[in-house]
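Heads up: the structure comes next, in structure tokens.
One protein chain is absent from this view; the other protein chains keep their places.
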Amino acid sequence: MSEEIIKDVVIGENEDYIINMGPQHPSTHGVLRFEVCLQGETVKYLIPHIGYIHRGIEKMCEAITYPQIIHLTDRMDYLSAHINNEAVCLCVENALQVEVPERVKYIRTILAELNRIASHQLWWSAFGMDLGALTTFFYGLRDREKILDIFEESFGSRLLHSFIMPGGLMHDVHPNFQKRIKEFIAYFRKKLPEYDQLLTGNIIFQNRSKGIGLMSRETAIAYGVTGPSGRGSGWSCDIRKIAPYSAYDKVQFNEMLETDGDTFARYKVRMREMWESMNILEQLVDNIPEGDYTAKMKPIIKLPVGEYFQRVETARGELAVYIVSDGNKTPYRIKFRSPNFSNLFVMNTITSGYKIADLVAVSGSLDLVIPDIDR
Amino acid sequence: MESQSLILFFLVALVLVGGAIVFSTLVAPKSFNLVKSEPYECGIPSEGPAWIQFNVGYYLFAIIYLIFDVETVFLFPWAVVMKQIGLRAFIEIIIFFTVLGLGLLYAWKKGALKWV
Amino acid sequence: MLNREELSKIILELVPEAEITEGTQLPEAIIPAEKLVELTEKLKSDKRTGFNYLISHTAVDFATHFMAVYHFESTEFRHIIVLKVKITDRGNPEIDSLAGLFPTCEFFEREVFDLFGIKYKNHPNLKRLFLEDDYGFPLRKDFRDEVNIIER
Partner (left out) sequence: MGVKIKSMKNEDFGDNEALELLNTLGDNAFMTTIDNLINWGRSNSVWPLTFATSCCGIEMMAAGASRHDFARFGIEVYRASPRQADVIVVAGTIVKKMAPVLKRLYDQMPDPKYVIAMGACAISGGPFFYNTYSVVRGVDHVIPVDVYIPGCPPRPEALIYGVMQLQRKIKGESFVKPDKTDKLL
């Protein structure tokens, strides 16, 4: 009789020991639950559970008009709020064949790049904190506040702006918008090398991120891991290069690619992307053409019957908006191909076999934003 | 004379620590609910027993650490009296260290220090 | 980079009964359900097309039938194609799973199963992603839930 009792109390060699890195966990950056099966400290397999922040945005969008959708899309991936709004607006404008003034294209591209830098700054602060370096949190967010000041001055809000409207912008930017950006670039060019001294050169950080979470180019393509995470494995998937939209065709910039596909490669891609975004900003900020800030749009926007597809490069990857319209003012069906949804599910293949501490480093390097996964 | 200061030292420690604990149990509000006593696992009720057969490597690490911890404890009394005894104590400790050093080398060669 | 006509010609060559729709942004083809896996396999392995990246898979509920929509892109030639499959059986919608060819499709399909109720044959583990099991399928047009949904 005693064997049975002992048997089901002690987990034997073959049974699995499953722990929960559950919804409320500092390293999951939101409400994402990893069911991790462990053998000692090495991860045997990992099952991500999502749905803890599924608000049904696609169902909501079927009942509201296009300008109203903008207020929902920037609450999906709130760290690239402008780029999400720009995706929906471009899709609507292409459907209506509306030609947006040059000024709007320049300002949209500038806002997208500023948003990318702000998102990478926050990723860098959180990634340092994941690996135990608390100072990165204060350095990164201190510089991010400079960008939020620019946003606040022009749009009144720091994080979610709903500023880019179908047809153009909600209103014109603040007069000293360009001056603030030039000040920021001058300031941040001095501060970014500090980031490298603080974390990139640190031997502990390098040992904890080199050779961990290896993802080959084929796995990246098979799992659809786009953005800096995909480019860390050598897959050139930058939509700004493949299908340039807004003012990206008027700007010279090169795509950051790394080939060895581990956590450190993804880290380097994002660090160099911050430098590249500043180059783009410098090329744009001086020659924003004059003109009005929006095209002539009817008050009620009705897309002609049909299907429309628009791809955009957010800070985390490729966001594609697929609108099926049946002619009235609300979309019949709208689907957001969110970058984090595909980036998340590669976790199992690239973390099994590594230690549980590396799991935290890999999930930090994939830079996941959970409401973008669940929508 | 020394023993009084030692007793005083323990008394003060007892009062401070005991006082804090007693005071907080007296004053703090208490609420009991079903879930409070269950283990906290990120908000999800944990399933499956936690008694697992750990890898033996962890046990070895702990034991080796214990040996060298005790070794440093022996150093303290030696350091106090080393001045009076002079050279003989020094040779004494060298022998002590070499014996333990050999033990460490043996453990290292056998791979007990390789992290699982 | 093949243009629209060449892509349509290749698809018609592989699946004669495919139906090419004109006048859309991207080259499109509506193909019968049983030819889906075979066509995607050929498109992926064919040197001329090389569609090895599945951008996204979703479904649309046109009141009478479902339409499963696949967007493919080739990472070499950068051309995009949209494959659509009509599912007329609303009672028990069923379609082949592409999880074997494209691992990312396994999770797109679980999401479509969760929100539309379309089942996938030989899918590795077809479970709901977001909602609990006894809940309805919210993205269907005939979905009503007076308790939770407050209409505007």
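Going in written order, the chains are labelled A, B and C, and every chain counts its residues from 1.
Convention: a residue touches a chain if its C-beta (ideal position, glycine included) is under 8 Å from a C-beta of that chain, and two chains touch if they have at least 3 such contacts.
Since we're looking at a predicted model, the values are computed, not measured.
Just so you know, the chain we are not showing touches A, B, C across the whole complex.
The missing chain lies against chain C, touching residues 130-132, 135, 138, 145, 148-152. Within chain A, the residues in touch with the undisplayed chain are 22-26, 30-31, 51-57, 59-60, 62-64, 71-72, 75, 78-79, 122, 125-126, 137-139, 141-142, 144-145, 148, 158-160, 370-371. For chain B, the residues in touch with the chain missing from this view are 27-31, 33-36, 38, 40, 43-45.
Criterion: only the chains that are shown with their structure count from here on.
The centroid of the Cα atoms in chain A and the matching centroid in chain C are 25 Å apart. Chain centres here are Cα averages; for chain A and chain B they lie 45 Å apart.
Multi-chain contact residues of chain C (touching two or more other chains) are absent. Contact residues of chain B toward chain A in the complex are 41-44, 46-49, 51-55, 57-58, 116. Across the complex, chain A meets chain B through its residues 8-13, 17-25, 33, 40-42. Note for the complex: chain C touches chain A at residues 23-26, 52-56, 58, 60-61, 69, 71, 75, 78, 80, 82, 102-104, 106-107, 111, 115, 128-131, 138-139, 151-152.
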